[in-house]
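Okay, structure first, notes after.
Here the complex is missing one protein chain, while the rest keep their positions.
Showing chain A:
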């Protein structure tokens, strides 16, 4: 039983990345979706523009999924031959997954709020779509930084 503890920690890391980042994205997309619905109820012609803005906070969930795949592949779960993972290595993988998990959760929610604000801009001035999109896109920077660190650390861990 004790030989599986390392794997359990590694899986917890993958789960944290997928679950937290996914939760952040679903909150963000939900917030932006409410704003998009508000605009569409008055002006359906803006559907395409507000849909793009609504989808912006969805990327954190994708980053979490990507990290989850990398971890599963690393511990051999995807290939069918499970690697031997020590407790120490398992904990290292768990720690490596936390940046994208936590930053994904927080940035997803706040990117959703920024996207809702941008949708308000598009509702009033559709010609300012490009500028409006930049505001929620700024929040993305920090999710990308967290993803970068997570990938670098997970890749550096020897299994």
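Criterion: a residue touches a chain if its C-beta (ideal position, glycine included) is under 8 Å from a C-beta of that chain, and two chains touch if they have at least 3 such contacts; residues count from 1.
By our rule, contacts and distances are computed from a predicted model.
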item	value
Identity of the absent chain, which is to be given by its UniProt protein name, from "Galactose oxidase, central domain", "Heterodisulfide reductase subunit B", "V/A-type H+-transporting ATPase subunit C" or "Phosphocarrier protein HPr"	"V/A-type H+-transporting ATPase subunit C"
Residue among A:23, A:56 or A:116 touching the omitted chain	A:116
Omitted-chain contact residue, chosen from A:36, A:71, A:103 or A:139	A:36
Positions on chain A where the hidden chain makes contact	31, 34-39, 41-43, 46, 113, 116-117, 119-121, 123-124
